[in-house]
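Let me give you the structure first, and then I'll get to my questions.
A single protein chain has been omitted from the complex, and every remaining protein chain is retained in its original position.
Chain IDs A, B, C and D follow the sequence of writing; residue 1 opens each chain.
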Amino acid sequence: MNPSTRSPLMWAVHLSVLLLVLLWTMPTAGLLISSLRDKDQLAVSGWWTALATSSRNAVARAPSPESQVERDGKFVISGNVLEGQGGQISAFGFSSREPAKFKPGETAELNDGERLTVQADGSFEIVSDQRMEGSRGQRIFFTASTPPRFTLDNYAEVLSAAGIGRSFLNSLTVAVPSTVIPILIAAFAAYALAWMPFPGRALLLAVVVGLLVVPLQMSLIPLLQLYNGVGAFFGVPAKTYMGIWLAHTGFGLPLAIYLLRNYMAGLPREIMESARVDGASDFEIFVKIVLPLSFPALASFAIFQFLWTWNDLLVALVFLGAGDDELVLTGRLVNLLGSRGGNWEILTASAFITIIVPLIVFFALQRYLVRGLLAGSVKGG
Amino acid sequence: MTGLLLKDIRKSYGAVDVIHGINLDIKQGEFVVFVGPSGCGKSTLLRMIAGLEEITGGDMFIDGERVNDVPPSKRGIAMVFQSYALYPHMTVYDNMAFGMRIARESKEEIDRRVRAAAEMLQLTQYLDRLPKALSGGQRQRVAIGRAICRNPKVFLFDEPLSNLDAALRVATRIEIAKLSERMSDTTMIYVTHDQVEAMTLADRIVVLSAGHIEQVGAPLELYERPANLFVARFIGSPAMNVIPATITAAGAQTTVTLVRGKSVTLDIPTEASENGRKASFGVRPEDLEVTESEDFLFEGTVSIVEALGEVTLLYIEGLVEGEPIIAKMPGIPRVGRGDKVRFTADKAKLHLFDAEGRSYRA
Amino acid sequence: MTGLLLKDIRKSYGAVDVIHGINLDIKQGEFVVFVGPSGCGKSTLLRMIAGLEEITGGDMFIDGERVNDVPPSKRGIAMVFQSYALYPHMTVYDNMAFGMRIARESKEEIDRRVRAAAEMLQLTQYLDRLPKALSGGQRQRVAIGRAICRNPKVFLFDEPLSNLDAALRVATRIEIAKLSERMSDTTMIYVTHDQVEAMTLADRIVVLSAGHIEQVGAPLELYERPANLFVARFIGSPAMNVIPATITAAGAQTTVTLVRGKSVTLDIPTEASENGRKASFGVRPEDLEVTESEDFLFEGTVSIVEALGEVTLLYIEGLVEGEPIIAKMPGIPRVGRGDKVRFTADKAKLHLFDAEGRSYRA
Amino acid sequence: MEQLVAAILTMVAGVLVCAAYFWGTNLILDRIFPSKGKFGAVASRNLRIANSIRPWLFLAPALLALTLYLVYPVVQSVWLSLHDRGGQNFVGISNYQWMVNDGEFRQSIFNNFLWLLVVPALSTFFGLIIAALTDRIWWGNIAKTLIFMPMAISFVGAAVIWKFIYDYRAAGTEQIGLLNAIVVAFGGEPQAWITLPFWNNFFLMAILVWIQTGFAMVILSAALRGIPEETIEAAVIDGANGWQIFFKIMVPQIWGTIAVVWTTITILVLKVFDIVLAMTNGQWQSQVLANLMFDWMFRGGGDFGRGASIAVVIMVLVIPIMIWNIRNAAKEAGGR
Partner (left out) sequence: ADLKFKPGEDSKFNWASFEEFKKGHDLKGQTLTIFGPWRGEDEALFKSVYAYFAEATGVEVKYSSSENYEQQIVIDTQAGSPPDVAILPQPGLIADLAAKGLLTPLGDETKQWLLDNYAAGQSWVDLSTYNGKDGQPALYAFPYKIDVKSLVWYVPENFEDAGYEVPKTMEELKALTEQIAEDGEKPWCIGLGSGGATGWPATDWVEDLMLRTQPADVYDKWVKNEIPFTDPAITAALDEFGWFARNDKFVDGGAAAVASTDFRDSPKGLFASPPKCYLHHQASFIPSFFPEGTVVGEDADFFYMPPYESKKELGNPVLGAGTLAMITKDTPAARAFIEFLKTPIAHEVWMAQTSFLTPYKSVNVDVYGNPPLKKQGEILLSATTFRFDGSDLMPGKIGAGAFWTGMVDFVGGKSSADVAAGVQKAWDAIK
């Protein structure tokens, strides 16, 4: 269907997709930019301002008087308010009441006889006739236009957190089987529900759909009770990988069955019949015909199941535990946030770190959402 | 004894009755062809034999065993679907090998049989392609190859040659005939629209119409002695010319008067009670001969001349309103449009049907 | 002027070249039939004309305008797909009405045209069904109906009658012929495997083989004067008998000696330089006549007798190893298997081809 | 390294056990009721028996897991909903009586219906549009990945993201919320969006739509690609334009999948609480059932009885969807 791609409408398509993509990535872009910003700026200016040179009011503190040097009989403290990060000073001051009283290059008389000069490039000098006292440096208020400034500190902090590698592996150990097992189980069930006649099929399907609604939180306590019971009976700890795989399998199944059954039911009947005539049993039809033809559905479900298990924290905490050895990546990152959840800069960075693996999975599996998988199979329809 | 016995087989889709009670006895090794107008239920019947369609009523026996509830894989059949039904994700080779792999044949045996079938169907160069990269006819051949590769007790073919060109069709037809000869124990059931196929392949032809059997018989029998008007018109192309007539003299020989035509006496005996009844007089286009003599059957004006090369079709208006009589002349006769022509025919090749369409000859 | 001009049209799928440079000029209102062996590229060519397949090389003009990059909807075409391509979610009625609805025809007009098409194709009682509840032939008719309902400048038919029974096929063929007559401005391009269809419908037939044109011409021309061996064998069924021969006397008349046969003198002039060359001698099965006289072309043993009713095919062995000569006899001749028969033929109907397969007559 | 090996081993073992079950049980079934190599009545009888057992073999692990992980908790919930806060004393239907009289519950029901109306419809709609549009452009996969991204971000991350959108600062000060920045740029008054009763529901819904569109997009994208190309070609020939092909040919053919996506998102909406919890925790009249349930279940020690009774209500709400699905399945079976 190539020729239609040349139609002038294509511009409209490109534009609308662009618009939608912008709309959808705008919030995430905010997060991304925020994760690269200085944490103090996060709260005072919009993330979009970080991209442009902006004028900001800031306070710098001069080095403490200990660092003063004696020059020509005067005591001097010097430094740079911009700390070498570039920018232009447009005004400065020394009092919180009048933070922009002076122009760069002017000399301000401080209260105690000291004189402060700030140059446009941010370098300053405090000159005093007497030796300066105190342990804290002078505050210097200034208005500066600063170029965009980004830092990877947030990422560095997240990535260097202790145990992160271990947690990464834990997450993988949880997520991969928790994705594969339900797919396997659901695919068989979906095939039975789509193509094998047996009494009560429609009802069973409806029940599966209904089970989609069961709130996860409701099931945790009874399940854990059960696990503890069973675990105690067999003398194994309740919180094991097996346990969490099964839990994720159970929770993921309704959607998996529902999606897969819908897809499988849409496969051309004749293909299945022809396999049946060829002598294939249900098992063989399923494995050799239905499974390969259901790849798009399997892939799309896999994407989601992986994503959920990867991002899940609750089930992991309940069924695996929160100890150092078994903590999953999400748990590890959430713990970095501190008790009051205040460290957004960590959160923003970790959000992007956790997103990478699901995106890789998405990209990898997207290949299987192929077009024309069934082309050439039957004539008619 | 891999015979097939159909006893009052019925099929309905919801409220729609599609098959109305079919009784048929097919012997092992027989080659049976189903013909009938589009939509008369041929595919449905075939699918029921295969076990793909539930049987609404009646009993079906294969090998003397009732198979109504036997799943397809246990019936020992191979089938070519009208819609091909290829496995889209498998190459041509794998499509053909699938059944044998399921049956756990040895690798060499599979390879041998697949290659033989591919050779025969001129598919060798496409063995590595997926069905979607094939032409319509190639797909159809893969479907045939798939069935041929297996060694079933019963072959079911649903219009297997419809998308093939004439040469290939002939070739494949001959291959199928050879196959059936070689595997003389294998029963074959074959659906086709092609007269030639039906005539050349069949041991017996089953003519279906709207879900029931019109006639079963050997090819020539159907051609020469159709049981009713339907079969008469259905077998043979172009169809038999049918002209309304009235029986004027019943007896050992019957004389009928054609509409707007002359009286004709046929070698067909009728009861006296038939005298004066309406009847249908039939003559095949290829049995008509142009004549100059007065002893003609009827005359008319040529409205269309269709020259097909070896034969020429003449459409003659003037006898039955709106329905031209067709005559099939060998070669290219020197008759033009608008010419008035007289026709005669061999007496033995004339047909007569009663008002319900039943043949008087039967 | 809705003519079609194809200039060196080429198509490849990746590395596979499918169409090798087609040059063709189709005039407005012309009825052109594409024939050719399965997989030779007919559907592909049709799809390129429709704009569904990108053109790899060459130019295509409709109405004098280059349309290589014109989307299908702007080309003013209607198409019957080989695989039907019905809209599975629409009833038969809606399938047929879709195009007109898109074109914003009035409700009454749509209804009138759909019903007319349905009537003509005997689909009236299925108008409310979905495609999946139709038989193969019914689906095909819906596909035809869908194309017919619209009023395009160019009709493209890809084997539209392959799944229809003989009677319906004839009826539909005639309807298509009428359609083409009625819409004399509409160009029709038609792919078929059926000789009869090709011969009866076509103004011109295009014979394709492996992606290139073998011959273009009026039906009888192709039948009587095939340009080469391919066309000769392809047109006509059963195919022309071809017998290896050696030219023994070139000139205004040519004498050839057949393998294991006699010398024959044909009314075909050849250059003197051809003397002694290998050639192929051709004679159509239907041109063969049984003779008792000594002036026969060749003789052989009947190996198979295929009685088709109106005609009978005789397979004669003994001339070319493994390739029987076929003779087509009208009616049911009294010849049996194993009989030794002599054949002769009208001199004017003999064909001679050179070693490359080109006809000497051209 | 050791952990890695152990992880891989456990993974492989887990998956293999599962695969072995299906393979093994099928083998056993075929052994007990052999049909291959047998003929006649025995074979067909065996096959018939095997075929009536096989669906249950295929379904067994799923049914087991579903019963254990979902049905059993449902029963438990119903049982709990008839008991007091500690789950010990039977109190009859008094939890339900309390519920219908609770203003917050009624508020939640109202809000939930709003959510049900808006979110599934919009997510499915956008998902469908995006799936269809991105299919036709060369950078479609990139576009899809970008639109899929919100799905991959955790709810906590999403909450932060949207904080940067909805944040409110007093008029006259610099806005760090994008929405307010835009409003201000156009000369409007900044608003504390998520505190506006009623409307805040929609701002919260926007978040879920933003997330769930990715889901709808992926599933529908797979479905769209399953549409037989030829039907589209036929429509192109019939003169249909992009819109018409989309709405009249493509959408009807994937209607089943659209319904599935819609159903799934609807059910998800019934369960949604992370967003509400993180953004408003039900304040400013934005409470929804799931969050209310969560509140009663776990906040400050919790009241299991009431929490469970709300859960039961959530589950009851899904019954119409179940009935609708039974109908669909029946219709489908009839059509085949």
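What we mean here is this: a contact is a pair of C-beta atoms (placed from the backbone, for glycine too) under 8 Å apart; a residue touches a chain by one contact, two chains touch by 3 or more.
These numbers were taken from a predicted model, which means no experiment stands behind them.
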Contacts of the hidden chain among displayed chains: A, D
Contact partner of the left-out chain, one of D:R54, D:R169, D:K248 or D:K271: D:R169
Hidden partner chain, touching residue among D:S94, D:T145, D:T195 or D:N241: D:T195
Full-complex contact with the absent chain, from A:G73, A:P199 or A:G323: A:G323
Residue in contact with the excluded chain [from D:M11, D:L29, D:I258 or D:M279]: D:M279
Sole residue of A:L36, A:A58, A:L82 or A:I271 that reaches the chain not shown, by the stated touch rule: A:A58
Missing-partner contacts on chain D, residue numbers: 86, 98, 102, 156, 159, 163, 167-171, 173, 192, 194-195, 276-284, 294-303
Residues in chain A touching the chain absent from view: 39-40, 43-44, 57-59, 61, 95-97, 99, 135-136, 139, 141-142, 217, 220-225, 227-229, 238-239, 313-314, 317-318, 321-324, 327, 331, 334-343
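The definition used in the following text is that only the chains that are shown with their structure count from here on.
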Cα-centroid distance, chain A relative to chain C, in whole angstrom: 63
Sequence positions of chain B contacting 2 or more other chains: 71, 73, 82-83, 133-134, 136
Two or more partner chains touched - positions in chain A: 1, 4, 7, 281, 372-375, 379-381
Contact footprint of chain D on chain C as seen in their complex: 50-52, 71-73, 77-79, 81, 83, 85-90, 98-99, 102-103, 130, 132, 146, 150
Partner chain D, residues of chain A touching it in the complex: 1, 4-5, 7, 9-10, 13-14, 16-17, 20-21, 24-28, 30-31, 34, 42-48, 166, 169-170, 172-173, 176-177, 180-182, 184-186, 188-189, 191-193, 196-198, 201-219, 221-223, 226, 241-242, 245-247, 249-251, 253-255, 257-259, 262-263, 265-266, 269, 281-283, 286, 296-297, 299-300, 303-304, 307, 311, 313, 330, 334, 344, 347-348, 350-351, 354-355, 358-359, 362-363, 366, 369-375, 381
Chain A residues touching chain B - in the complex, by the definition given at the top: 268, 270-271, 273-281, 284, 288-289, 292-293, 372-381
